[in-house]
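The other protein chains are all here in position, but one chain of the complex has been omitted.
A and B label the chains in the order they appear, each numbered from 1.
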Amino acid sequence: MDRHRPALTRRWALLLALAPLAFLGLFFLWPVANILALGLAPGGHWEPGTVVDTWRQPFVLDIVLFTLALAGLSTLLTVLLGMPAAWVFARFDFPAKRVLRALTVVPFVLPTVVVGAAFLALLGPRSPINAVGELLFGANVPQVRLDGSVGAILLAHVFYNIAVIIRMVGGMWAHVDPRTEEAARMLGASPARAFREVTWPLLRPAVISAASIVFLFTVTSFGVVLLLGSPRDTTLEVEIYRQTAILLDLPTAAALTILQMSGVLVLLLASARAQERLSIQQRLRSASETVRRPRPGRERAIVAVVLAATLAFMVTPLLILVERSLAGPAGYGVDAYGALLGEDPRMRLTSAPWHAVVDSLTFAAATTLIAGTLGVLAAAVVGYRRGWLVRGLDALIMLPLGTSAVIVGFGFLVSLDTPPLDLRTSVLLIPIAHALIALPFVMRAVVPVIRSIDDHLREAAAVLGASPARTWREVDGPILARGALVGAGFAFAVSLGEFGATLFIARPDSITIPVAIFRLLGQPGASNFAAAMSLSVVLMVLTATAVLLIERLRGSGPQPF
Amino acid sequence: MSRPRSIAIVLASSLLLGGSVGAAAQGRTLTLMTHDSFYLPDGVIESFEAAHDVDVKLLPAGDAGTMVNQAILTVDRPLADVLYGVDNTFLSRALAADIFEPYQSPELAAVPVDLRSDPEGRVTPIDVADVCLNLDRSAFDVGGLPVPARLEDLADPALAGQLVVENPATSSPGLAFLLATIAYFGEDPESGWTAFWSDLRANEVTVTSGWEEAYYGQFSGGTGEGSLPIVVSYASSPAAEVLFGPDPEAHESPTLAIDVGCFRQIEFAGILRGTDEPELAGALIDYLLSPEVQAELPLAMYVYPARQDVPLPAVFEQHALVPSAPLSLDPAVIDAGREGWIREWTDIVLR
Partner (left out) sequence: MLQLEGLSAAYDDADVLRHISLVVPAGQLLCVLGPSGSGKSTLLRVIAGLEVPTAGSVHLDGRDLVGVPPHERDVGLMFQDYALFPHRDVGENVAFGLRMQGQGTAARRHRVTELLELVGLPGAERRSVSQLSGGEQQRVALARALATSPRLLMLDEPMGSLDRSLRERLPDELRTIFSQLGLTVIYVTHDQDEALGVADRVVLLNEGRLVADGTPEELWTTPPDEWTARFLGFRNIAPGWINHGSLQTPWGDLPAEAAAAAGMTAAEVAETAAAETAAADAGSADSIDAASAVTVVLRPGSLVADAAGPIAGRVSARRFRGDHVLLLVEVPDAPLLHVEARDGELPAVGAAIRLAVLPGGAHVIAGQSALPFVT
């Protein structure tokens, strides 16, 4: 490619970067800086020494090591288990593929409380495994229990994040020309060697991109660690939450937050650098050109096994939720779903649960709009330009994913307190907070696509008589739009499922589905539990539908390749 | 979609959203900051709004600790006029940060003196919740386990591996139970609470991060799905089991709260310093302490009213426990000791 002639001039790049920068500055950097300042300068004078003192405490090292090991292992497992599924979804056509692919996103948006409940049901004392054991060997058979173990956390992390790999890596994979791999095979490379030598290098930028998102999610994982881990498994995120929300020990919280954020920043810069260095201009194929039905015999068997294993892993916890939502005190029925339509004082919600569905969809739409617009602007800058400034913007946009929600939330409280920006009790805060988390997804979905646009295509358009603006519209535009739609799907889903930050800022007159589920789970009684489960099923169906709709939209658009 | 158009839509949607917020802000409003468990039946808040021609906005702000910390952080520009739900484990931190205006409610006369923890009257007691041990009846009636009579019995090998408690670092009932053991055993390194917890650990106590995980995930009684028959929960939990069970008229709850190691949590309300509506704020506190509202509290939040002169609902009389001599500690002592105790507890039980 012609590295000396970027498709975006420096001035345009700065102009486009303005909006995302302003948004992040106002709603992320400023609040976080304020809360950190409160911790670093208690009583108004700076005491940076306390930060170092905190880092020196032995418990900090333990926590950091555990956090890194947990996130690293989770990411590795997610990539390893996600790659075969990404391959199958990218390369093969099979019945109900769209629905199945949409289904893989569902876990990603389920609130931790719901996933926790599902995994407890699966791995806990009353799991199906133990039920079978009891049936076979009687009541005294020793129970198999995974809850309260690191294994349970790892499983839940993979369950949560596998969609990121399937979609982000699979999205790239579907466009990589299968003939390059076949060419390698013809030149004497075994299937494994051909993958390692050809397909892997072409996919690597997408894998790094997806893996860094998974790492960020697992390094800041909070609910899963609290719910499924043993209480002695303390991650940095949990400790920051404890120091901030419970102990209000802001100096310690600030020291830990600085540690967390700088670690995340280093990782992000390294990952951005690696992606830029490794991104390869290749002739992308349209997905419909590379996809085919698996050949009968071995290939069909392999595809079937990968699909069955992936789906079994992802669907079993979801099925448990469906089962629990149907199980009433008097046998199976749909009573719990009926209960969502009416007001039941025992639910302790100010209005019928279906209101939360409406509110959630509204917030998700607003989030998609904000994050979609800002994300594409940022992606254009990051995708077309190179250099340290670009890496900085990329890292800055990713940073909210690696920052403790409670720090941002408490930052809002001490920063956005002056009219006209006294948003502390405004519902606007919800789509704003969601957009902070959704932005990276939109950007990450669009950037690899931009970087892979073949200059020959642009030249072809120019030769055919298109002006630069026209070339952009005809060549880059449709390709970009596709990436943006994938990102928008994620933004919508992220907003539907976001829980930690929303719980913090939700107001009773407008709560989201995950918050309603959390409130219901916090109330005693089997009927509330069933209502929470049925609301979780509604969330699942809603997410799958939203993702399907976006995919359909994408399918009917112009074919850019 | 063209970029200018999408920006216009963002602007329009934010104006719409902002507009609805603006509309609600007209007229007199009073904001009540609460913890997430706050609930009053339909009509209770509305009748106060009608009586005082005011719009009451609720502001749930996390659990009690998170709420208090938010109020402390925003002391210069308070988020609300009245705060409800600070309990005796967080009270002294709130008082130290000086977030409340003193207020003497006329209704306070009906409240026992021992609940009025702040002599300066900056907070007003509204309700009482006792954290007690709950048992799965079937395990004791049918299974033949010995019902613990004192805290020491929990360390008895006969009850090995039967108890689940919450982590005091992350759970409010967990902290209450730890405080109960500190109040009961004292701080003597040989015979005090640390020795007791060492024994509990040896007796295979299970620890969860929160109440939900303990009650639903580990406890075997009632709606619990676990296998452990003893859990740290509330004195009112058995009543809730009946209310939400298959038969709200049942004679016997599947679970039983016992008068062992109960710790009393008192929840207070206070007027936040800097409010524009001090009189209305006072009226709201009076209202929360009025017999009408006090009578609603048990079924609304599974707590006991602070007033002595309101009748308890039948299901409470029948199934809930009123501890004879609940344990307690002075708020100032709690605040001074909490962090150190939690760290020590973590070392003893988890490391």
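Here, a residue touches a chain if its C-beta (ideal position, glycine included) is under 8 Å from a C-beta of that chain, and two chains touch if they have at least 3 such contacts.
Quick caveat: nothing in here was measured; it's all calculated off a predicted structure.
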Among the chains you can see, which ones touch the chain that has been omitted? A
For the full complex, which residue in A:Val132, A:Met186, A:Val358 or A:Leu549 touches the chain that was left out? A:Met186
Contact with the hidden chain (one of A:Val198, A:Val303, A:Leu321 or A:Leu521): A:Val198
Touch as defined at the start, partner being the missing chain; which of A:Arg293, A:Arg473 or A:Arg552 qualifies? A:Arg293
Tell me, which residues in chain A touch the chain that this view leaves out? 1, 177, 179-180, 182-191, 193-194, 197-198, 201-202, 280-283, 292-293, 295-297, 454-456
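Heads up, the rule we're going with is that only the chains that are shown with their structure count from here on.
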Can you list the residues on chain A that touch chain B in the complex? 38, 113, 116-117, 120-121, 124-126, 143, 147-148, 226-227, 229-232, 238, 242, 244-249, 329-330, 343, 345-346, 348, 350, 366, 369-370, 372-373, 377, 410, 413-414, 417-418, 422, 424-428, 431, 503-504, 506-508, 519, 521-522, 524-529
Contact residues on chain B for chain A in the complex? 3, 6-7, 9-10, 13-14, 17-18, 20-21, 31, 36-37, 39, 41-42, 57-60, 62-63, 65-66, 69-70, 72-74, 77, 79, 93, 167, 169-170, 206-210, 212-213, 215-218, 223, 225-227, 237, 240-241, 243-246, 302, 339, 346, 350-351
